[in-house]
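Here it is, the structure, as structure tokens.
Every protein chain but one is kept in place in this view of the complex.
The block that comes next holds chain A.
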Amino acid sequence: MANEKIKGKATENSNLKGTLASVFLLGFFLIFTWVSVYFLFLERL
């Protein structure tokens, strides 16, 4: 990690694909759970 920083342009090329995937997995999981709870509420109205 320290070496990459010294190289300077490391952030340009750093691979954030895994980070993107995990952020969206978490995001969609949160949306899915909230929407499910909302539909449960509607069904019980």
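The definition used in the following text is that a residue touches a chain if its C-beta (ideal position, glycine included) is under 8 Å from a C-beta of that chain, and two chains touch if they have at least 3 such contacts; residues count from 1.
Here is the rule we go by: contacts and distances are computed from a predicted model.
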item	value
Per UniProt record, name of the chain withheld from view ["ABC transporter permease", "Cytochrome aa3 subunit 2", "Glutathione-binding protein GsiB" or "Cysteine desulfurase"]	"Cytochrome aa3 subunit 2"
Residues in chain A touching the chain absent from view	11-12, 14, 16-17, 19-20, 23-24, 27, 31, 41, 44-45
